[in-house]
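Below you'll find the structure, written out as structure tokens, and then a few comments.
All protein chains but one are shown in place.
Take a look at chain A:
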Amino acid sequence: MEFQRETVPVAERVDDLLVTSPDPREHLVVVGNGMAGCRAVEELLARDAGRYRVTIFGAEPHVNYNRIMLSPVLAGEKTFEQIVINDAAWYADNAIELISGDPVTAIDRTAKRVTAQSGRSVSYDKLLIATGSDPFIIPVPGKDLPGVISFRDMKDVDTMLAAAEAGKANGGGSAVVIGGGLLGLEAAHGLTLRGMKVTVIHLMDTLMERQLDEAAGWLLKTALEARGQTILTGANTEAIYGDGKVEGVRLKDGREIPASLVVMAVGIRPATALAREAGLTVNRGICVDDHMVTSDPDILAVGECVEHDGNVYGLVAPLWDMCRSLADGLTDQHSGYRGSVTSTKLKVAGLDVFSAGNFSGGDGCEDIVMRDASRGIYKRVVVKDDRVVGAVLYGDTVDGGWYFDLLKREENVADIRDMLIFGQAFAQGGGALDPKAAVAALSDDAEICGCNGVSKGQVVACIGAGNASLDAVRATCKASASCGSCTGLVENLLSVVLGDDVKSGPKTMCKCTSFTHDDVRREIVAQDMRSIPEVMQKLHWSTPDGCSSCRPALNYYLLCALPGVYHDDQQSRFVNERMHANIQKDGTYSVVPRMWGGLTNPRELRAIADVVEKYNAPMVKVTGGQRLDIFGIKGEDLPAVWADLNAAGMVSGHAYGKSLRTVKTCVGSEWCRFGTQDSTGLGVKAERMTWGSWMPHKFKIAVSGCPRNCAEATIKDFGVVCVDSGYELHVGGNGGIHVRATDLLCKISTEQEALDYCAAFIQLYREEARYLERTAPWIERVGVDYVKQRIVEDAAGREALRARFLYAQSFSQDDPWAERAAGQHAELHQPIAPFAIAAE
């Protein structure tokens, strides 16, 4: 008889037992066999192991595993077995019933019962919802095609591995990852290691923009590209295409990227459907109190599915805190969850990225930035009221934990503030708290300049030999002459050795950098830099995104160095150049169409008259530059005004730009009784050749038909005075604040030469003058002899300059008005739309 009883199937027997002798303990049912659900149970067991009978439902057909380690599994660094947190034995040992592969579909709060997909129904005394998050799927056509997945669970990893395997058969296979955040980049990394050709499509301009600032994001992008990934930032997905299965992704700009696998990693949403249907209070997440209790006192919730105090979390650290408070509450201890500060690291081997807290700065916050381009390091610590409130580290993250600790403990860092950025070892070592004292304390053979291998002893000797400024030190012993990251150390050494006798070097570009304009220009070319963030990183900018002085200058230097390659940054342009019109004191704009060489005709005049009437322009006036200026146009109306002017054949006069302005002419030999050459005709040709060019400052040309000089050519940046035997070329004149008459450059005999010299001169100015330096002060600085030597004496050099100018012009002679009139950058001309608050 004994024997027979033992053959009764186990499940039946358990049911029997339940019916006949119910477990007297309260029944805790957990929905979600993930990281938070199981951790909560662990915490509970640790406090009061026997108190609850526990049943866990899990949608996935697995025991509880470490979700964050899916990335290493994908990358081939770990196996699934190695990432299991609670194996089958754990459930058995703790008498926990696991019902896996069977998601709960309904909660009946009145009957206190949950029902799962299989129809199985279980009653509870306490219910814990730990359903985590659902990946967000962007609603584009093709999102449901086979081969489009997210990156959330083991099933997704299996799909990726299978795609990589299938790809191997035909030489690799291609994958697109949509989303350049933590998850997307880890997926891309894993897929790359598995042999796939990976393209990352990211909507924002900066990778991981929620964790990183632009500078660190740029470093990361460069590093990933070096590993063979294609990273498309500022790229918007329009559709996923394919016949029966995914074949590729199409972007809004029309580009198509073929792929047999598309991973969407654009974000997560708390999985709240179940709770919402049960009538619990749900905002973004399921609302819980400090003990993780929902609006129903018998239902708790924990993990990514909850919202606490307005916050939802997407990282594990907060879950651990939540689970502690939850278990405390369930065992009648009262601690209470108070929210979490989080930090993140990117789990991509060899790429160290760390961020914590509020690293985007703000009011009262001070940024301490350190960049070490040669080692690819970017560090930024944000301090507010002498407390660390955030940190971003790229390349060297060893101090991440230390900063995070200072942050969480809200420790006062006033005493170590100046050393903070150098890290824990430096800030706390030796007790030297003053940076000068710190360099003073260094031994003589301590290395100051890593690039050039210069020791402290050598720098001190160099200063002692009479080199009393940073520049002199750089020139003599080369310390800080390369990457510049040791500039601060050298400056401190200067003041240690010389006291207050330090000579200030040439003016730096602005307070964001210790480099001068000339340094920056030279390095942009030497290091082939291609974007503003790249310059800021490589040259150790001390601010996250520069200021209103350096950004326009950098934008110009890049534009000049990389014609046709560099992508103009609108937000680094002064308002006039961004709006292609001159802003007026009342916020309206003035509009000056080009009148080639000062010539006009009835059609143009009529179009201008029509615009003045149609848009109620309060004033129209003849300018000192021989053309017409229409005043009082509203920013919203500009594109329409331009369209009307374009229709009459007129283009932007660039009266607003650091660019070619006007070419003034006089009547010349065509009509004037003294005229020696066709000054009007030459002026028109010169303007046709030079219009649209961006310059360090504004640039004006004039052509006078005889030495009476009615076009005032001798106070222009480039002036031509026609004489019987040819043309006198004049440069460096200025009629503005300090009047300066031109220097005579040379005399030539043909119109073509006049144009060629003009082009060469402009290019020399474009390449060598500092931003916002007009030709007059530039020539005073470099000397007219230098200009003559480059333009007049060196024929080959002149020809090369001219060719570079014309090449650059081939990219800049598109009318910016026409582009705007056709709808480009409409957002610059319209209030945020469609929107207007009615006044009360």
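Keep this in mind: contacts are C-beta pairs under 8 Å (C-beta built on N, C-alpha and C of every residue); 3 or more make two chains touch, one makes a residue touch a chain; residues count from 1.
One rule holds in what follows: contacts and distances are computed from a predicted model.
Looking at the choices "Nitrite reductase small subunit NirD", "Lipid II isoglutaminyl synthase (glutamine-hydrolyzing) subunit MurT", "ABC-2 type transport system ATP-binding protein" or "ABC transporter, permease protein", the name in the UniProt record of the chain not drawn here is "Nitrite reductase small subunit NirD". Residue in contact with the omitted chain (choice from A:Pro72, A:Gly357 or A:Pro552): A:Pro552.
Residue A:Asp213 is the one among A:Asp213, A:Glu247, A:Asp399 or A:Glu491 that touches the chain not shown. Note on the undisplayed chain: of the listed residues A:Lys143, A:Arg578 or A:Lys747, the one touching it is A:Arg578.
Only one of A:Gly173, A:Pro544 or A:Gly653 touches the absent chain when the whole complex is considered: A:Pro544. Against the chain not displayed here, chain A makes contact via residues 203-205, 209-210, 213-214, 284, 360-363, 367, 543-548, 551-552, 570-575, 578-579, 583, 585, 587, 635, 827-828, 830-833, 835-840.
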